[in-house]
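Below is one structure. I have some questions about it.
Left out: one protein chain. Kept in place: all the others.
Just so it is clear, A and B label the chains in written order, and each chain counts residues from 1 on its own.
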Amino acid sequence: MSKEYDVIIAGAGVVGASIAYGLSGMNRRVLMLDGADTDFRAAKANFGLVWAHGKGVGHAGYQRMSLQAAKDWSVFAQQLSAESGLDIAYQQRGGLNFSLSDDEFINRTKLIDAWHSQTPDLAPSTVMLDRSELLRRFPSLRLGKDVVGASFGELDGHVNPLRLLAALQKTFLQRGGELRNNHKVTSIKQLAGGGFEVSAGNYRARAERVVIAAGLGASSLGSMVGLTVPLVPQRGQILVTERLAPLLPIPASGLRQTAEGTVMIGVTQEDVGYDLATTAEGAARMIRKALRIMPDLAKAKLVRQWACLRVMTPDGNPVYASSVSHAGADIAVCHSGVTLASFHASEYAKALVSGSLPASLGIFHYGRFNVQKTA
Amino acid sequence: MKRKYDVIIIGAGPAGMSAAISLRKLNLSVLVVDEQPAPGGQIWRAVERVASSATGKILGDEYRAGETIALRFRSCGAVYEPDTQVWKIEPGWNVFLKHNGQAEAVYAEQVILATGAQERPAPFPGWTLPGVLTVGAAQILLKTSRQIPSEPVWVVGSGPLPILYMAQLLRAGGKIAGWVDTSPPGGWRKALPWAGAAISDWYEIGKGLTWLHEIRKAGVRRVRGVTSVRALGDGQLEQLEYTQSNGSTVRVNASVVLSHEGVVPSIHITQSLGCKHTWSTQQSCLIPVLDEWGQTSEPGMYVAGDGAGIGGAKVACERGELVAIGVAARARRLDSAVAEQRALPVREKINRLSRLRPMLDALYPPRADILKPSDDTIVCRCEELTAGDIRKATAIALPGPNQLKAFTRAGMGPCQGRQCGYTISNIIAEAQQKPVAEVGFYRVRPPLKPITLAEVASLNTDEG
Partner (left out) sequence: MFKKLPEPLSSPLTLYIDGQAVEAERGETVAAVLLRQRTLASRTTPVLESPRAPFCMMGVCFDCLAIINGEASIQTCLVTVQDGMHIERQHGRRSVTS
């Protein structure tokens, strides 16, 4: 038994759901197929930062994309919250990245300068704040003695990543989209007359186009339609505390206080394969760093620790590509699905509808990983 | 230097103590940790202090029997560390403890979980009001504080424990305003298949009947045929309301309501380790899958006592002994043929002592409305989410319990599902027309109990 759809999206995580949300807003009939309740689901271990500052060092294209996405997030959030009826708790008041020694501060300053000079046509969006300037801007902050200063990105913010996903899925369904959980895509076949037949076990459905947004599962699905994207898992462990009275007015890299009052601390970057175990040693490491920034947190109770696998491409930047051998099949993978949600829901979805990706997205093709340098 | 033991036992109740005593006879090195200040678990809580007091007499022989075990435990040569919490266990096994604000990793070849059971979560509107407690809580107050409700108390529920507690309360001079007996009418018919066991275990049945007799003699008002209850009050319990099957609603004044709908194994640690569990339709709960020695699906990790399935203190002691034999055999400190020989009488005893259990389960199933709470009932106590909130979220593309947790925060509070896991799974089962055994359960994340950041940071991470 099969149905006709305009697009089938493999993967209903934050990347898939943002694309689906965008497509359904352009009156496309969309089916999203997602896996089981206990599958990897990188969307569940996102720290919740909507972040531009420092993204794409050495890759101006990714830098621009991140900056634009951050700029567009406010409108995206408003529309999504209004239509879904869910408060996704988005706040954009800037974000910090703390330096815990003079050397760190100096190096960070150089990095941000270099980062700014990648896009000389854009006004700088990040400033370096020394300790006294930090305390002047955020008088309620009680910083550890090691804090020398921080870089402050004006465009940065944070959101509840779980609510974001719920809102995207809910709105998608409200608009008539179809979402099937426990239907992990097992094969994608090109049909003779055009279009694709997508299978999830015994279930089959047909669509004009297919988008693979299946996180770490995207590699194997991509190879079925001529899209070979190398991906490796990178483990990230996260910690969250009990709900606390307000103490962190804006998010920082690796430390943020949520709208509920809990404080999230993160994140490790471990190459351990497909291992989702958490480690006490990882927790101790992350906590020690957080306590150097905010010693008051020492008394807070840790309530949960969990881990997920980041979807890492060889250079850490996103991959967007349209298949040549299987026209109509696309792949979209990245590890910053939250920040790029505004982009996936609008520009990227529009590009899919138009039938071809703009030239500006060419730099994100996976072919860049096979570039042979000739002398 | 990281401390190392042949075995770490978590829990110093009947099963934990028995396992320690048996293991020590076989000369294995044993560390027993428990978060309570004294041994006894829940059933024998504070037994060393209370057994020979007037309260001990009120509590009865089953309680006082714990004193002898505690004595043997104290002198068996196990290293016993009370006031110690286990917050994480990593394969190896590395057990992360916390005592007096200091975290420590201890290594053990094998681990025995003897963390017992807890009361089945039994949500009803108003159950979070101060003044509503479990029957088990009231019994603990009697044991550890010689404390009883100061006004005539209302008891809502069914099972051996409320009956025992009410008898103990009356002996202590307490007053019972009424008992909403939620056991289904005609339960005796369901229990008939085990009538044979009942007759041969007349001593146990006789005990239960004696308690019932005491309760009846005291003229305790027993209300049956109640379909739902509600606790009412402004910031604190003031009244209990119950609705009967004929539709009539009665309101009574109450300053304390005690609730009980059975006991379920504590699965928190086994879930956190990813051990396999199976759904028991007999006991309406998850039970870890165990081999004939009590070993879980994770090699070297065992469960002894009520955590393996509700059986009571005597069964727990036998299971503790059985697990000890299995652990010693696996550690090659006991020849496997000898182990089998020693295990035989213990297994026989366990079977004999467990004969009545199916009958009790048939007599006292959990009442229907706790599996299908009304929309206004808080089901996740920590996050203050109602059944209605959960039902709304089940509409977003048929989520499982973990996706539902991500959408609503149910299960993200400090109890991590101890008070809400089953309820959420039951609500999903109903909404998705699936048997609850197929729905699944929350993933349980470390720490096993909240621990301060300072305590985690105090961990010595330099050691291998």
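As a working rule, a contact is a pair of C-beta atoms (placed from the backbone, for glycine too) under 8 Å apart; a residue touches a chain by one contact, two chains touch by 3 or more.
If you're wondering where the values come from, they're calculated on a predicted model, not measured in any experiment.
From the options B:L26, B:A51, B:V256 or B:L363, the residue with contact to the unseen chain in the full assembly is B:V256.
For the chain left out of this panel, the touching residue among B:P149, B:G178 or B:P401 is B:P149. Contact with the chain that does not appear here is found for just one residue of B:T134, B:S228 or B:S425, B:T134. For the options B:E67, B:D181, B:D361 or B:E383, the residue in contact with the chain missing from this view is B:E383. Taking the whole complex into account, subunit B touches the unshown chain at residues 35-37, 42, 46, 49, 54-55, 118-119, 128-134, 136-138, 140-141, 144-151, 172-173, 235-236, 255-256, 266, 381-384, 413-415, 418-419, 449-450. Those residues of subunit A that touch the chain absent from the view are 142, 242-245, 247, 260-261, 296-301.
The rule is simple: only the chains that are shown with their structure count from here on.
Rounded to whole angstrom units, the spacing between the C-alpha centres of subunit A and subunit B is 41.
Every residue of subunit B that touches subunit A in the complex is listed here, in rising order: 88, 90-91, 94, 96, 103, 105, 393, 396-403, 406-407, 409, 412-414, 416, 440, 443, 445-447, 450-454, 456-457, 459, 461.
The part of subunit A that touches subunit B in the complex is made up of residues 12, 34, 36-38, 44, 162-163, 165-166, 169-170, 173, 179-182, 240-242, 260, 265, 277-281, 283-285, 287-288, 290-291, 297-306.
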